[in-house]
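Of the protein chains in this complex, all but one are displayed in their positions.
Let's turn to subunit A:
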Amino acid sequence: MSKNFVNYEKLSSDLNTLFSNPNEFADFEIEILDSTGKTTHNFSCNKSILSCRNDYFQALFRSKMKEFQESKVKFNDINGKSMEIILKYIYTGILEIDPENAIQTLIDSKKLLLEDPITIFLI
């Protein structure tokens, strides 16, 4: 059997860099609106990462509807802080739970079909 060299930590931290400092390769925008319709957060992301890590985004891209055409999705029912936690998890595999925001993050991540954190929450 071949022995593999594994370094998940580096993988995770590199992806974190990609998420925190979006560069020209970012090809998709996630906009968070508050109840009045004002933009509160804006995330630049990579379609390939979103679609391979999350079923919601995969379905969104696959259906080739408006969001796909415009390369942008707007959420008005998701908390900006939650979205950041969720995206960070999608990129890096690390879930940084903020106790203040935990329940909201749970609700939002469930809507976006983020299976893993729910399991983690429920343990």
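Basically, contacts are C-beta pairs under 8 Å (C-beta built on N, C-alpha and C of every residue); 3 or more make two chains touch, one makes a residue touch a chain; residues count from 1.
The rule we apply is simple: contacts and distances are computed from a predicted model.
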Item to complete: One chain of this complex is missing from the view, so tell me which of "Cullin-3a-related", "Proteasome alpha-type subunits domain-containing protein", "Small ribosomal subunit protein mS39" or "EVI5L protein" is its UniProt name.
Response: "Cullin-3a-related"
Response to the item:
Touch with the missing chain holds, among A:11, A:94 or A:113, for A:113
Fill in: Residues of subunit A in contact with the chain not shown
55-56, 59-60, 62-69, 73-75, 77, 97, 99-100, 102-103, 111, 113, 123
